[in-house]
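Read the structure below first, then the notes.
A single protein chain has been removed from this complex, and every other one stays in its place.
We call the chains A and B, going by the order they appear; numbering starts again at 1 in every chain.
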Amino acid sequence: MTPNPILEARELHTYFPVPQSLFEALMRRPHLSVKAVDGVSFALMRGETLAIVGESGCGKTTIARTLIGLEAKTKGEILFDGKEVALRDGQTAIGLQHLRQRAQMIFQDPYESLNPRATIFDIVAEPLVVHGLAKSERERTAAVATALEDAGLRPAEHYFMRYPYELSGGQRQRVVIASALVLQPELLIADEPVSMLDVSIRAEILNLLRDLRQKRGISVIFITHDLSTVAYFADRIAVMYLGRIVEIGLTREVLRDPQHPYTKALLSVAPAPNPRLRRKRVILQGETPNPINLPNGCRFHPRCPVAFDQCKIKDPQPTVLSKTHQAACLLLEK
Amino acid sequence: MNEKPLLRVRGLTTEFATSEGAVARALEDVSFDVLPGKTVGLVGESGSGKTTTLMALMRLLPASGRITKGKVWFNDTNLLALSEHEMRDYRWKSMAIVFQGAMNALNPVMKVGDQIREAILLHDLMDRSAAEKRVRDLLEMVGIAPARRDQYPHQYSGGMRQRAMIAMALACAPDILFADEPTTALDVMIQAQILQLLKEIQKALGLAVVIVTHDLGVVAEVCDEVVVLYGGKVAEYGSVDRIYNHAQHPYTQRLLESFPDINNPSETLASIPGTPPRLTQLPPGCRFEPRCHVKINRCAEVSPPLLEVEPGHYVACILREGKEANFQ
Partner (left out) sequence: MSDHWKLFLRNLNEFWKAFRRNKLGLVGGFLILTALLAAIFAPALTPHSAVDIMRDSNGRALTFASPAMHSPLGTDDAGHDVWALLIYGARISLMVGFLAGFISMFVGSSLGIIAGYFGGAVDTLVMRVTDILMVIPDLPLMLVLVATIRQMDLKVSPLSVLILVIGLLYWTSAARLIRSQTLTIKERQFVARARAIGAGHWHIVRKHILPQLMPLIVTNTVLILSTAILIESGLAFLGLGDPTQPSWGTMLNFAFSRSAISNGAWWFYLPPGIAILWVSLGCILLGNVLEEMMNPRLAAHYLEGDKGMIAITDKETGL
């Protein structure tokens, strides 16, 4: 691992304004916003896989979309390969268009992320067309064939003129992966790539992603709600709750020695495929509050099993536990 | 297994007519027992027939499907021999179901409490005021504050809507609760809450529960017995402990190995190549044969019978030894 990160987020905020009614506007009510991502910082090293884990509504998908420029950030900085991500290329900036050539996103739903009226060839060739690469028919055919075969669809020619509806879920996700690989990206952002697939297919896709990562040294941001997949797949884990990273560290550190009460709870409910391991679970009551009106103090305190008085007042800052491990909890600050 | 089963499913076979005129054998020769107060898990992938099994038990198959063979004994009554009118008495009052994705099927313009009350009143169990009390009791039982009775579904979170659906299924105090993918599409924490709720209700009411799921983690967590379905047939059936720790069917074995274990991360996950069979184009022999890693030539020719490899543990694989299953 070279020391310079391929991707870095600094104090990233993404807010979505809540639409106001005419009445609210007339009454000059303050503009509310959904604080989907609320101050997230992390660095992703070259060749590394970082898993961002959390429940729905924690802001993990918004981070992915903000990183690739599908949502506009409200505050903070994104650096790709040491350059700030901006609208256009510059001396110290990398333009979105350029970023989207070097970083690719894999979406969650293989049934929805492929244009139903485009052939597999057109879908996989699309990134080349968009970026004006591989101009000749022959180059393009060769690139598409390689990408499809790398994604495990062999023989590639067999799939060229097919439509997504003719393929199974697993095959479709392979097409999505092929179209992400065709540009030889350095960074892959995968948003729950296997959660919509059947169990027996999941393992294949995960193995494929892992092989690609190892062979090509692609850095991966892997977004998921499923800790057991992470254990298999990631070098590091960032656990998110309500728009913030509450704990980040090496996979082994976070899974073996979780420090934040939320991480502990998540781990205790992660499904284990063995009835002999039925554990005592820490089941948090209630659900994630809505990110419009965040709780004061620590945002986890209303559901925290070990909260004390201070938690209602003071917002905890990340405590450094080891060179690689940080968690934000007042119990650790003491 | 001394206790008398509440529900005995024997040789259940269904067929579907497809739009192309072909016949899909959605289920073939499915047998299992449901003991009172116990939880049975029906596990399988899309197209394995797990939902079809539930629908066939409730006799709620779509018009294109019909049950061609088999018996479903509820205590001593064969449900398949009843008239539609008689069956209606069993549905909801004896066997209730939480449909897949049902939490999104609540009527958006009707108060949640009214919807539950409607379920009670539809079955003529009690008068309005008694029903009203029952609604509040049910809501409390599933962990919803009775004050939220008058709210609309959009004011409920996903987990609460699922709780409301469970309350509705419990409205007529059934003996068996069927739950089709009750935790799919819910967050892990909410999943854990719902599973805990199901366990609590089961304990409090002595209810038998049949859970249909693709999630092996859910089964390991709450089930006593497991029926593994593949391509519409029972691949393996037995107690949860035997299945998870001594799986005999190659499919079950691989399925368990392909499940990433958080406590024991492995280098590579076992995977099953290929895709589940289409029910219109079933292989002639064992349905798992095209994807099997230990198959022999005979597997493509002979459909394996269900063998009892040890008491109460059944496997459909010709490579295993045991006497042919003979269900009472």
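Observations on the structure shown:
By definition in this document, a contact is a pair of C-beta atoms (placed from the backbone, for glycine too) under 8 Å apart; a residue touches a chain by one contact, two chains touch by 3 or more.
Predicted model, so just to flag it, every value in this text is computed and none were measured.
From the set B:Met55, B:Met165 or B:Ile262, the residue in touch with the chain omitted from the display is B:Met55, counting the whole complex. Set against the missing chain, the residues A:Leu96, A:Leu250, A:Ile283 or A:Leu332 yield one that touches it, A:Leu96.
Contact with the chain not shown here comes from a single listed residue; of A:Tyr15, A:Phe42, A:Phe80 or A:Phe107, that residue is A:Phe107.
Among the residues A:Val130, A:Ile292, A:Val306 or A:Val320, only A:Val130 touches the chain that is left out of the figure. Annotation for subunit A: contacts to the undisplayed chain at residues 65, 68-70, 96-97, 100-101, 104-105, 107-109, 112-119, 122, 126-127, 129-131, 137, 160-161, 176, 179.
We take it that only the chains that are shown with their structure count from here on.
Between the CA-based centres of subunit A and subunit B the separation comes to 33 Å, rounded to the whole angstrom. Within the complex formed with subunit A, the subunit B residues making contact are 45-46, 157, 159-160, 187-193, 196, 214-218, 220-221, 223, 240-241, 244-245, 254-256, 258-263, 265-266, 268-273, 275-276. Listing the residues of subunit A that touch subunit B in their complex gives 55-56, 168, 170-171, 198-204, 206-207, 210, 225-229, 231-233, 251, 255, 265-267, 269-278, 281, 283-285, 287-288.
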